[in-house]
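Note that one protein chain is taken out, while the other chains of the complex remain in position.
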Amino acid sequence: MSDRPPPSAPPLDKDELQRRLAHSAFINFLNLTVVSADPEKGEVVMRAAMRPEFERGRGTGQWHGGPIAAIIDTVGDYALVMQLGRPLPTVNFRVDYLRPAVATALRVTATVRRAGRLVGVVDIDVTDDEGRLVAVGRATYATAK
Amino acid sequence: MSDRPPPSAPPLDKDELQRRLAHSAFINFLNLTVVSADPEKGEVVMRAAMRPEFERGRGTGQWHGGPIAAIIDTVGDYALVMQLGRPLPTVNFRVDYLRPAVATALRVTATVRRAGRLVGVVDIDVTDDEGRLVAVGRATYATAK
Amino acid sequence: MSDRPPPSAPPLDKDELQRRLAHSAFINFLNLTVVSADPEKGEVVMRAAMRPEFERGRGTGQWHGGPIAAIIDTVGDYALVMQLGRPLPTVNFRVDYLRPAVATALRVTATVRRAGRLVGVVDIDVTDDEGRLVAVGRATYATAK
Partner (left out) sequence: MSDRPPPSAPPLDKDELQRRLAHSAFINFLNLTVVSADPEKGEVVMRAAMRPEFERGRGTGQWHGGPIAAIIDTVGDYALVMQLGRPLPTVNFRVDYLRPAVATALRVTATVRRAGRLVGVVDIDVTDDEGRLVAVGRATYATAK
């Protein structure tokens, strides 16, 4: 777990991250927009808009936890992808749900806590339109080449 | 965390669980079939079929981790719902990905480890058509009324 | 998981936290010093000094992960105890080890992310004497009375 993993390429910018999101059928379905990408800080911000398939009860406007978990995993991954320039499989992650998210888009901020030779660890905060924290994630990705 | 939470009703059977899955727009989208439901053992088994929206790379037949996480959260929840007869919000959960799942349906087995007065803990195993373990989940749900 | 849990008393200050640490035989053994306690921010900082029993290899000065995990659980708990003024059992927690901690004291910062009616969630960062992050924790405690 020592030190830095070798980057494969220069860090990716916002537009390149947005392009890569479209490569995956599932991620494309998640409907994410890259808001900002800062390789120095290891921070990516994305916005997720509601879709009818993501609702808990039909017509309630409440996000089901399932898509929130999937979004956390994905945005966390792309914080490391931004720095290392290659796909990185998820090893494991944890999600804590803090408040219902209703009639709101989600703002998702992923911050790299450590990019090691073997794995990287990323924290992900999810807030609603009022800036209230609705969920937090912590995820480990494989960085070994 | 002491002892048993009050059940709201008699345990739910397989058909009733299948009916309740349809109440949520997102769970409906997950496309789950209840295979078996054993309230005595605290065990529910469901089957998840692939959909094009769940693929990692388009046309590869490989499951993205996102829907696997959402399925783990949902099937784990229904193991407790079966026993307690009411909706139970997820407090938090962890997913570990063990192997890629390609060109396969998923068999998901959720087992209640503890149904306490405040929270319940459930283990979830996900296997492919060959019986290989592809992911494991551990989830905590709120059981307080 | 809605809203605020009822505090039992006014928030505890640094000296009162230090006194309460001594009530538990195990926590006493952990050898923690309260550095600061800010109920408004929901942040507690403690310092943990090495003991021979905490070493990985004898005489190496390297912290074993076991005491680091126990310290994370404890300091996280006291961030909520500070706000709510009563003992709060741990529901579950996760620890990620990021770097070896060698020949150093540990500085442990716990921050309340959410104090709900049923559970509270706390993030815990552990750094060494150089300010490097050596481990992170995320923990859920029961706040229900």
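Here the chain labels run A, B and C in written order, and each chain numbers its own residues starting at 1.
Please note the rule applied: contacts are C-beta pairs under 8 Å (C-beta built on N, C-alpha and C of every residue); 3 or more make two chains touch, one makes a residue touch a chain.
All figures in this text were calculated on a predicted structure; none of them were measured in a lab.
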For the chain that's been dropped from view, list the shown partners it touches. A, B, C
Out of C:74, C:104 or C:143, only one touches the absent chain, namely C:74
With the missing chain put back, one of C:14, C:64 or C:113 would touch it. Which one? C:64
Across the whole complex, the chain not displayed is touched by chain A residues 1, 89, 91-92, 94, 118-119, 121, 140, 142, 144
List the chain B residues touching the unshown chain? 1-2, 94, 96-99, 113-114, 116, 121, 123, 133, 136, 138, 140
Residue ranges of chain C at the interface with the undisplayed chain: 23-27, 29-30, 52-58, 64-67, 69-71, 73-74, 89-97
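As a convention for this text, only the chains that are shown with their structure count from here on.
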Considering only which chains touch which, label the overall pattern as line, ring, star, complete or other. complete
Core chain by centroid distance, with centroids computed from Cα atoms only: A
Rotating chain A so its CA atoms sit on chain B gives an angle in degrees, to the nearest 5, of 180
How far is the middle of chain A from the middle of chain C, if each middle is the mean of its Cα atoms, in Å? 27
Dist(centroid_CA(chain A), centroid_CA(chain B)) in Å evaluates to 23
In whole angstrom, how far does the Cα centroid of chain B sit from the Cα centroid of chain C? 32
Indicate the residues of chain C shared as contacts by at least two other chains. 1, 94, 121, 140
